[in-house]
Structure formats: structure tokens, C-alpha cells
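The chains shown are only part of the set, and none of them has been moved.
First chain written, first letter: the chains are A and B, and each begins at residue 1.
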Amino acid sequence: MTTAEHRLDLQRRRRLGMVEAVWGENKSPEQIAAIAVGLQEAGEVLLATRISAEKAEAVIALLGTPGVQHHPEARCLTSPELPAAIPERGRVGIVAGGTSDLAVAREAQLSLACHGIASELVLDVGVAGLHRLLDQLEGLRQADVLIACAGMEGALPTVLAGLLPQPVIGVPVSVGYGVSAGGLAALNGMLASCAPGLTVVNVDNGYGAAMASLRILSGRSLGAPLAPGALGSSSSTASSQS
Amino acid sequence: MTTAEHRLDLQRRRRLGMVEAVWGENKSPEQIAAIAVGLQEAGEVLLATRISAEKAEAVIALLGTPGVQHHPEARCLTSPELPAAIPERGRVGIVAGGTSDLAVAREAQLSLACHGIASELVLDVGVAGLHRLLDQLEGLRQADVLIACAGMEGALPTVLAGLLPQPVIGVPVSVGYGVSAGGLAALNGMLASCAPGLTVVNVDNGYGAAMASLRILSGRSLGAPLAPGALGSSSSTASSQS
């Protein structure tokens, strides 16, 4: 039986200007650590999502090197240090219905931060208490892109996209019970939305919403996708390999 | 093979204070006409729903008697003449997202009218243009019960129930395409709603929402369910058989 080797998509950043996230949910700590070593040796950024506190601890212990950071609210691991935000790359506004949507919103924020993009999170603006959202409207109007995370019936992105003209990306959240269990009611509600031009990503896919924002912002601010040297603190290594 | 006879639930009005609607979609004109004759002979009100223009014409031709009325927007047949509205029985406010929801909203209005209950229909107040709903809020505040019909993502009842304290009954409408085809996205959105105390009926069930309103109003205004003599114009016949 031939041994399979990992084939990291190290050209992705050059091709798309995006860090390739490692989806951690179905991987063992050993598998994640092996991938992390590969990325570090290539001078690449590590962004591993869906990492529980226990798994994070195990991976960090296996790596034994400093510089891998666990973000408990976002359930992610990153390495090396996050770059400083570059204001001219644009700003993303993230809104969420409630505390239960926090992990998904934080995953989006962190994924943006890995690419030097600042974001602002506005929580507890569910549509059953509409005034809370209306109170935040002026602030949100300043963002270049809006990400709206919602579980239950998922109406928040619809209401938002009816009020503001920016790109709005809906992220259904797998919070709920009965017909909303697993986030499918929210997903279908966003897809069926009567608000024009709302787009949607998979349930809980905060990383995906961040990357969609990055695609929008890259074209907008620079006229070209992000150069690899702009990412991470180990830019010298990164540029030496390009 | 034994011949089956119809067994009309003529006690329903006495027991529940409600006209038994005849669901016309899967019945032939002959079957509907036979049921109509049975109801007329018993001095009962006829309310047949889901009747296309062609079917209505065929039923009326079969019956050959005046007094059966077709309501094209509501797709219903009624007989005898609708009673005048009794203001003290209460008022129902009906809101709907758009023209495509009209038939369902009209079925609810007509079902209420059969029981002497006035209603007001406010159309085109979808949540993607929130100001249109907010503009109608003061008027809706006067209603005793609210019925909200919506297809697509079905967020209208959620927003409404977050703004007003009355009973709100959501009616999903089978208007839409892709994930909203058949009204299931709207249905699930209403059931999953984050607005407290919203209740829901089956897709397109305008009659059901009207009957739920009637149950609420009957208790409220009279302390007892509607007496049979209060329905229809043929009250003398109705009371003679009770």
C-alpha cells in the first residue's frame, strides 16, 4: 500500500490571495500538527478552524513551538502572529442575531484579520426587536461589505439587505431546534429572501463569508488580488519562496 | 359493494361555532354540487375553497339555483348571501407581502366574512422594504387579531410579531421557486421565528387562519362560542333545525 503524502495547495495564496484554512473538525491533533509543520516550513500562515479547546491544547503540545495561538471564541488556531489591520483594504461590518451566533461571527472576524482586514461586530440585533438593528444602521452604513450571521428563521440578512446598498453575505447559523435544527431553516430563508442581491454561504461558514468579502475588497481597493507578501509577519520567508 | 353516503358534520357549528369549509381542490364539480345540496337542505352555509373559475361555473350550472356566489380573487364559492359584519365581534387585520399572496389573504377574509367578522387587508408590505410596513403600524395596532401571509422567506410575521402585542397568525404562501417552492421555506421560517408567541397554520391555509381568529374572537367578545343562529342570512332555517 503506497503511503499518501499531503499535497498542500501552496499556490493558493499566489493564485487567489487567500490563506487556505485547515478545517479541523474531522482531523486528529496529529493530522493538524503535521499540516501545521508543513505550512510553517513553507513560510505560510496557519488558520485552522473548528478546533475545540481540548484539540487546541493537544495540537499546541504536539508542535512544541511557541507562536501558535488559540482563539477560543472563534474556535481557531493561527500562526504566526496576526498582521496589523491595513485600513485602506476596507472595512467589514459583521452583525449577528445573538450570543449563540458568536462563534461563527468570530471565525469570520479572525479569517479577515489573517488577511489584514479590520471588522466590527454588532451583536444582539435580531429582527424580533427591530429597533436594536435600526439603532446601528448609521454605523453599518460605513462598512464596505456586510456579513450577517443568523440562526432560527434567519431573517436578519433579508432585513439588512433591504435597508443598505452594500454587498450583504448571509451566514446561516446551526443554532435552533425543531425545524431550525442544523441551520437549514435559516439557510433556506436567506436563499428565498425577497431582498435583492443577498448572497449566502454554507451553514456556520464564517471563514467562507470572510473569503467572499476578501474577493470583493481585493478588486475594490487594489485592482488586483492580494500579493502574498502582504500576509502574516513572516513576509520575508513568504516572499523568498515566491 | 355498499354505496357510501356523505355524512356532513352538521353539528360542527353548534359544537365549534364554525362553518365547515368544503375543500374543493380534489373534488369534482358533481361531488361539490352534491355536498352543496346537502348543506342547503340542512339550512347550512356553504363555503367551498380552492375553486377555479372553470369549476365554479360547472358547479353553479349543476346547481341551477340562484344564490351561489363565486369569489374569483379568493377562489371560493359561498351560499347563501354573506351576513353583514358585526362590529362587536372584533376586527382582524390581514397583511401580505405582495400580489402573489392575494388569493390566500382573500380566502381568509371571505372565511371571516362568512362568520360576520370584518377584516382589513394591507398588501405589499414585504420586509425588504421595511418602511412600507412601519407606515401601516398604527392602523394595524387597532386590530384584535393579525393574520400575516407571506411566501418566499416568510419573515413578515416575525417582524410584525416583534412590533405588536396582539395574537399573530402566520400563513405561509406557496409562492416562490427553488428552495421556496411550495411554501416550505416560509413555513419553516415562521415556525423557527425568534418572535415570541407567533403561531402558524399550514401553507396557503387562509381558511384555517380565519378559523383560528374566530376561536380567539369568540372567547373574547362573547365569553362563549358563536351561536348557530348568528351565521348566514337563512337564520330562521338554521334555528329551526337546532
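Basically, a contact is a pair of C-beta atoms (placed from the backbone, for glycine too) under 8 Å apart; a residue touches a chain by one contact, two chains touch by 3 or more.
The structure displayed is predicted, hence computed values, not measured ones.
Enquirer: Once every copy is counted, not just the 2 shown, what does the total come to?
Expert: Spelled out: 2 chains shown, and the full complex contains 8 copies.
Just so we're on the same page, only the chains that are shown with their structure count from here on.
Enquirer: Where on chain A does chain B make contact in their complex?
Expert: Against chain B, chain A makes touches at 97-98, 126-130, 152-155, 158-159, 161-163, 176, 178-180, 184-196.
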